[in-house]
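All protein chains of the complex are present and in place, except for one that has been dropped.
Chain nomenclature is as follows: A and B, assigned in order of appearance, with residue numbering initiated at 1 for each chain independently.
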Amino acid sequence: MADQKVISRQTGVEDTQYKWGFEFDIESEVAPKGLNEGTVRFISAKKKEPDWLLKWRLKAFEHWVDQGDDASPKWAKLNFEDIDFQDIIYYAAPKSSDDAPKSLDDVDPEILEAFDKLGIPLHEQEKLSGVAIDAVLDSVSVATTYQDMLKEAGVIFCPISEAVQKYPDLVQKYLGSVVPYSDNFYATLNSAVFSDGSFCYVPPGVRCPIELMTYFRINEADSGQFERTLIIADEGSYVSYLEGCTAPMRKSHQLHAAVVELVALKDAEIKYSTLQNWYPGDKNGEGGVYNFVTKRGAARGENSKISWTQVETGSAITWKYPSVILQGDNSVGEFYSVALVNNYQQADTGTKMIHIGKNTKSTIIAKGISAGKAQSTYRGQVSILPGADNARNFTQCDSLLIGDECGAHTVPYIEVRNPTAKMGHEATTSKVNDDQLFYLQQRGIDLEESNYMIINGFCRGIFKELPFEFAMEASQLLRVSLEGTVG
Amino acid sequence: MSNFEKLIEIKNLHVSVAETEILKGINLSIGEGEVHAIMGPNGSGKSTLANVIAGRPGYSVTSGDIVYKGDSILKVAPEIRARAGIFLAFQYPVELPGVRTWQFLKAAIDAIRKGNGQEELKIRDFDKLLEEKRQLMEMDPDLVRRSVNEGFSGGEKKRNEILQLALLDPSLALLDETDSGLDIDALRIVSHGVNIFKSPEKSILIVTHYQRILDYITPDYVHVLVDGKIVRSGDSSLAMELEEKGYDWVKDGAGEEVHP
Partner (left out) sequence: MQETSLILNKYEEDFDSISSNNPKWSSDLRNKAMDTFREIGFPVRRKGNEKWKYTNARPIASVEYSSAKFEKIDSDDIKLIAPWHESWINLLFVNGHYQETFSDNLSTNIQISNMASDDLAVNLTSNVGGIMDYSDDGFAALNTAFMSDGPIITVPEGENSGIVINLIFYNQGLSDTVNYPRVLITTGGNSTVNVIENYVGGSGDQTFTNSVSEIYVGEDATVNHYRLMNETDDTYDVGYGRVRIDTNGTFNSRSFFRGCGIGRYDLNVSIEGENASCDLQGLYFTNGAQHMDNFINIDHVRPNCQSNLFYKGILAGRSRAVFGGTVLVRKEAQKTDSIQSDKNLILSPHAEVDSKPALFIYADDVKCAHGATAGNIDADTVFYMRSRGIDLEAASRLIIYGFAGEIIDTVEIPELRSYLAESFLNSLPSHRFEF
């Protein structure tokens, strides 16, 4: 099997299903627990940010305080205890990163070793895989690989904190232009306290020569992670971006509230893939990451395209709706998703496709798998606005239930305001087909493997949207997450 | 007799779909009582030609003309063409959920009769006519009561097309791959329907990929369409030759263009 290949995060810890749950032993610098204006200023000062950014953060903070905790969205089908926002550390950084590394050689060997342990060998990466990686540990980016090759192509790929210093005009122009600071409770929080994340700019006409990847890791206990990603594909350019995430096993819940903004200009294409494998909590639902993420792309230019692919197997709570605003005429939006929940996990995830331009087209394929006592909800909105002549949408949502203690839910919102539009939504819910299972078993394959094969087949259409290495990884994640769900 | 020389004359017809030229200068004339066959590989433009004659929206005629019964019909609405006697048997007949076959056929026949200054058909007469044609096409009596083409098998749909041909009795029948997807029995029934229609006043254009249907309906002329152009024309023996040698034989302008 190819499961030990480049991006695999297999480690020596074998006694648990979650194989990425160990903790790094790295000295950190942390902000005091809690959130007030001082925290925001502290983070901004740490990053030596320009005044406009501090002001923007403060505006967001003010808005967040004004609306109160009550403003957190309640419509999702999620049950969890209220989050105490004063009991979270909003900034944690490995000590050594205070003077940000200029190249990999400056990166603390301990951190390199730690990422090595996760199966993300930053050094070897450069030689092997053809994937440029930005590794983010807790609040800061610790290493970005493949800089030379990217520079040659003119592609900017660096931590967003670095971009703020080096490319302030680009950042100022686009930051918050897709997800304004007032967008929703968690996005507002993120705007106030975001720490790091990746920035990418692909200049006109450039096809980014390699896959870009950011690897996120929460390490610090009680810390939240609030990264911010901004990707801009200028006219006629193309970029494929991957994102992977893990966290150590902790008894308490950790908050992750990220914001991702994508902008595709005329004739540009962005392909964004996620493998989300934050710590899901243990068999009894203790611990696990609360994942409240706002991801949105603006297909701004004519003929632009934004494609989201996500494989969500981790987190205790997932609240996430990667969306596309189809502004440009003939623009295309896609959403391909596998969400697998087990034990006490809950996922409420889906997408929004907002058709504004003429001849815009969107496709939504979502696969949900629920096992154990878990609940999974697809929630998706398709809006076809009056000007969106000849807009097309096709949506298909399929859910599989494994066992009779879990739930699978589908909640589409379809809003059509143009008679030339055509939209179709289909959804099914069932269990793994007994005949298929029997057929495989009759050929000598054991129940667990049969189950895996069928479910893997169920997800194949999504996996094939992922870059090859990631697809292997996704299959692997699926296998691990399904362990113990049958028999 | 008619006051025009040819029933339909297609003159240097160029047709594009979304800026791509598909027909690149077609010349073809069909006289009354003639049976023509158009053969050609997939994607060569056969359906495009049949659809453009019937007036399907979405195609743009960039140059050339189609003259039917002496008049140019390029600007004529599809229903007016139908009333003037142009009938297209679709390669992919459309399903009409909720629209009953009976109701649809009655509406069509009355529209065509009215277009020709005739009265609407009395229900009893229509039912008799329909029953006669249904039997001719060996259709299940139930199909007539169901929604048009909905849930019909491929063969039933094709037979329904020929049933409509028989019922509407046009001057020019364009049969687009009516033979494809038919088993041998259905092919016999469909061909029988077409042969009954065939007469000295009726003209037929058979669009097909295979030579098979031409064993049942003998064409007077055969044209080979490759990449939007008629690359060769001949009599029915051309079809046999094609069947033997394949389309490569006539490609690259190997054949000589002949006007019947």
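Here, a residue touches a chain if its C-beta (ideal position, glycine included) is under 8 Å from a C-beta of that chain, and two chains touch if they have at least 3 such contacts.
Since the structure is predicted, the reported quantities are computational estimates derived from the model, not experimental observations.
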Contact residue for the chain not shown (choose from B:Ile112, B:Leu130 or B:Leu205): B:Ile112
Of B:Tyr68, B:Phe90, B:Phe152 or B:Phe197, the one touching the omitted chain in the full complex: B:Phe90
Identified contact with the non-displayed chain, of B:Val17, B:Ala77 or B:Met240: B:Ala77
Sole contact to the chain not displayed, among A:Gly154, A:Gly285 or A:Gly407: A:Gly407
Which of A:Glu37, A:Asp69 or A:Glu426 contacts the chain that the document leaves out: A:Glu426
For chain A, the residues touching the chain missing from this view: 73-75, 77, 384, 386, 399, 401-431
Hidden partner interface residues of chain B, rising order: 54-58, 77-79, 81-83, 87-88, 90, 93-100, 103-104, 107-108, 111-112, 115, 147, 164, 168
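Just so it is clear, only the chains that are shown with their structure count from here on.
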Centroid distance [mean C-alpha coordinates] between chain B and chain A, Å: 55
